[in-house]
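Please find one structure pasted underneath; my questions will follow.
Just one protein chain is left out here, and the rest sit where they should.
Up next, subunit A:
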């Protein structure tokens, strides 16, 4: 309520200090905000259970039908969350999801002798990651050095990379990858303690992300730069470097997500990753990441991913017709955004 001052209003209303026992409550409140999406997630689980009591709450369904399909999205959301918190945009992540594995796989099994191809199969993972990071370097160069708008730079990059991918894959799909590339095979089918490798990767990536953001200088710098870059600079933080590194990390994460997607499908399609960025932003914003920078948590973003994944599954279970599912999905995301706005009590910018 107090945040809804009309435009042009005076400085934030003065708040005389209240030295009571509030810090503890405040801390708890901050944690609670991270978990704002847990009640709707539980509600969806219950609703799904009423639809298919025989399968829905079984481990195999939740793991192999719900979560496994959200792993790539989760990694890209992680990447986008970092970029958003540092106060920038990266739309090109969805095209990295396509192009990075396409390039790496093309160099290994493609019909080409460019750059000494075919390369050994083990190069798939490092080449994909390097390629994603390289695009991050280039985005960072344009945004940090040439001070171009991140939104428009990465939008142009998205279109350019999408075109490049079409040129490489040639409109067709490179398929049957699992038999030809062991890395792909492992990423797609290896299980550890009966849980797919891709889920472990996501859990690990988020765990590392939470530690880095919360407990390292670099992570705290990301929040400081996103919250007020000038103050961060005056405090000795190398603002440009922090932004640049964030773009690079995000590019590499999106590349890993792309490789996981190719592994799950066993192929690289010309349109791999296409249209994903909308869901990525939706999940991040529903999960409490501010588009203004400096605010949000990875735990929140992860709950946003899980929520969207459950919504999709429940819609399928509820037998929404396939030709309508996208429209319904969009509407439900809108409702989720409104609900997230109401529960967090803060304006989304």
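By our rule, a contact is a pair of C-beta atoms (placed from the backbone, for glycine too) under 8 Å apart; a residue touches a chain by one contact, two chains touch by 3 or more; residues count from 1.
Here is the rule we use: contacts and distances are computed from a predicted model.
In the listed set "histidine kinase", "Ferredoxin", "GMC family oxidoreductase" or "Multidrug ABC transporter ATP-binding protein", the entry agreeing with the UniProt name of the missing subunit chain is "Multidrug ABC transporter ATP-binding protein". The omitted chain makes contact with just one of the residues A:52, A:180 or A:233: A:233. Note that of A:56, A:89, A:131 or A:223, the residue touching the chain absent from this view is A:223. Contacts to the hidden chain, counted on subunit A, fall at residues 1-2, 5-6, 8-20, 22-23, 26-27, 30, 214-221, 223-224, 227-228, 230-238, 294-295.
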